[in-house]
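The complex appears here minus one protein chain, its other protein chains still in place.
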Amino acid sequence: MSRFRHLISIDDLTKDDILYLLKQAERFEDIAMGKRCKYLEGKILANLFFEPSTRTRMSFETAMKRLGGDVINMTAHEASSVAKGETLADTIRVVSNYADAIVLRHPLEGSARFASENSTVPIINAGDGAGQHPTQTLLDLYTIMKESTLEGCKIALMGDLKYSRTVHSLIKALTLFNTTIYLISPPMLKLPAEFLEGLNGRIEEVELEDVISEIDVLYVTRIQKERFPDEEEYKKVSGSYVINRNIISRAKESMIVMHPLPRINEIDVDVDSTEHAKYFKQAFYGVPIRMAILYELLKDGDGCE
Amino acid sequence: MSRFRHLISIDDLTKDDILYLLKQAERFEDIAMGKRCKYLEGKILANLFFEPSTRTRMSFETAMKRLGGDVINMTAHEASSVAKGETLADTIRVVSNYADAIVLRHPLEGSARFASENSTVPIINAGDGAGQHPTQTLLDLYTIMKESTLEGCKIALMGDLKYSRTVHSLIKALTLFNTTIYLISPPMLKLPAEFLEGLNGRIEEVELEDVISEIDVLYVTRIQKERFPDEEEYKKVSGSYVINRNIISRAKESMIVMHPLPRINEIDVDVDSTEHAKYFKQAFYGVPIRMAILYELLKDGDGCE
Partner (left out) sequence: MSRFRHLISIDDLTKDDILYLLKQAERFEDIAMGKRCKYLEGKILANLFFEPSTRTRMSFETAMKRLGGDVINMTAHEASSVAKGETLADTIRVVSNYADAIVLRHPLEGSARFASENSTVPIINAGDGAGQHPTQTLLDLYTIMKESTLEGCKIALMGDLKYSRTVHSLIKALTLFNTTIYLISPPMLKLPAEFLEGLNGRIEEVELEDVISEIDVLYVTRIQKERFPDEEEYKKVSGSYVINRNIISRAKESMIVMHPLPRINEIDVDVDSTEHAKYFKQAFYGVPIRMAILYELLKDGDGCE
């Protein structure tokens, strides 16, 4: 029996659920790196991407195929011609007939929840607009667990804290783990006050210099040009939120740098070769995490346990 | 030995051929629903889609993969860049080298037949413009067989009977099964007179009210906005060809409603939860029907029989 029928929001998971999935992911790491396995042989996953997210799609596709399953893709370009006025509910009902589970990426917040109410097969939310992207949050937690310590972690979140779905979901999940959270952002990209209200836990707005020497994790996000009224303002702000070797040198030896990728110039390439850089490892961890989720939702009961 | 080398038109099949494929489809239903099978292991299907039809493509892909085979896709977007002036004959000759069978979707009527004359591997027509789409016709027949009775069936076809390829192919096939066919459409979308001439069997133009209480099947098709000179005319006409619970309440308990999908608003969503609604089941039946065809064209002789 699965613990969940769908994966729509990280908020649907208890701390216990999360720890269970992280533990499972650890068991799938060698398969993620190429060890043959047939746990999900004969199962088919449909990737329904109503907006492009090649990285996420490829990560799910690899996770499914490494587990011995197969994948059918509908990319964003096809989606645009599929539409013709058909409702999402109808599309989901039809695709439910073609696959054993559906990964859904859709620009509208709430679409994944809505899809799950119209589907006869499990729905995995791979991003619904400003809403959720729970597998991203899980792989972030997994990276912290593997490369640092999750329980009691001191983490600084830096960059666009206002619009970043990734950051919002991660903050909520982190509060389950007795963490200390530092927020570092330009004034106009601060975490919304109403978001902070609902949270308990140690959360503080700071400057990077104040905390660089004590944090365990520095989580950097991209500052998007589109958020700024003019190019000059963007350049000024984004330029002062760039991580380089000089800044890193003041951190603890064990401090790790994370980034959901793609990065543009928020992290200098000279950081890549340091032991602090874990953003490519973080991308890799997306594979075992997605395996753990796919396995949980699709296993027949006679699997790897 | 296969009964056919290609599947180009429903008109190429005898009643006996059709019944054989429907019977085979029935045997593949549990595999279509996820039972593991390796009948076509090692075989590769090429989906060549020169125009988008995501639903048909995914249905074929699932059918092939559920049978243990694999698929390579060329989507419509790629096709547009493939072209560069190459003839369809050359494209088919090249792709014949990469796959054991080809599913072809192409905007030009007659293209599938032409392709079959230039291919060293079986061609399956997945729609050639105003021409044929034989797997759609077979899944329609299969749905009637499974959810109602095919032989002697009383069926009403409603909506666009002038341009709908689906309807034209289905009518021809239905005349093989001693059916009574009722035609219901706006005057400007009537079945062309010359089409009727070639047919024998009971076919009659009626109003829905006259036959709703006696029909076994109500097959609804979409009325496309593009067929009308102006928006007002479209709204008036399409609005009076909408099926809802009120209309359905006058039908026999066993009457089924079908639709090739996607639907826009031809069938009210309140019909979905009634026992009459079979359009999503109909979409599912596309998988075992396509399995039956793929198996027939690709089996080695040591298969499931």
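Each chain gets a letter, A and B, in the order it is written, and its residues are counted from 1.
Convention: a residue touches a chain if its C-beta (ideal position, glycine included) is under 8 Å from a C-beta of that chain, and two chains touch if they have at least 3 such contacts.
In this text, all values refer to a predicted model and were calculated from it rather than measured experimentally.
K.L.:
Looking at the full complex, which residue from B:33, B:94 or B:269 touches the chain that isn't shown here?
P.N.:
B:94
K.L.:
What is the set of subunit A residues that contact the non-displayed chain in the whole complex?
P.N.:
Touch with the absent chain occurs at residues 34-37, 52, 54-55, 58-59, 61-62, 65-66, 75-77, 261-264, 269, 280, 283-284, 286-287.
K.L.:
For the chain that got dropped from the picture, name the residues of subunit B it touches.
P.N.:
Within subunit B, the residues that touch the unshown chain are 41-44, 46, 70, 72, 74-75, 77-79, 81-82, 84-86, 89-91, 93-95, 97-100.
By our rule, only the chains that are shown with their structure count from here on.
K.L.:
Let me have the rounded angstrom distance from the C-alpha centre of subunit A over to the C-alpha centre of subunit B, please.
P.N.:
Centre separation, subunit A to subunit B: 40 Å.
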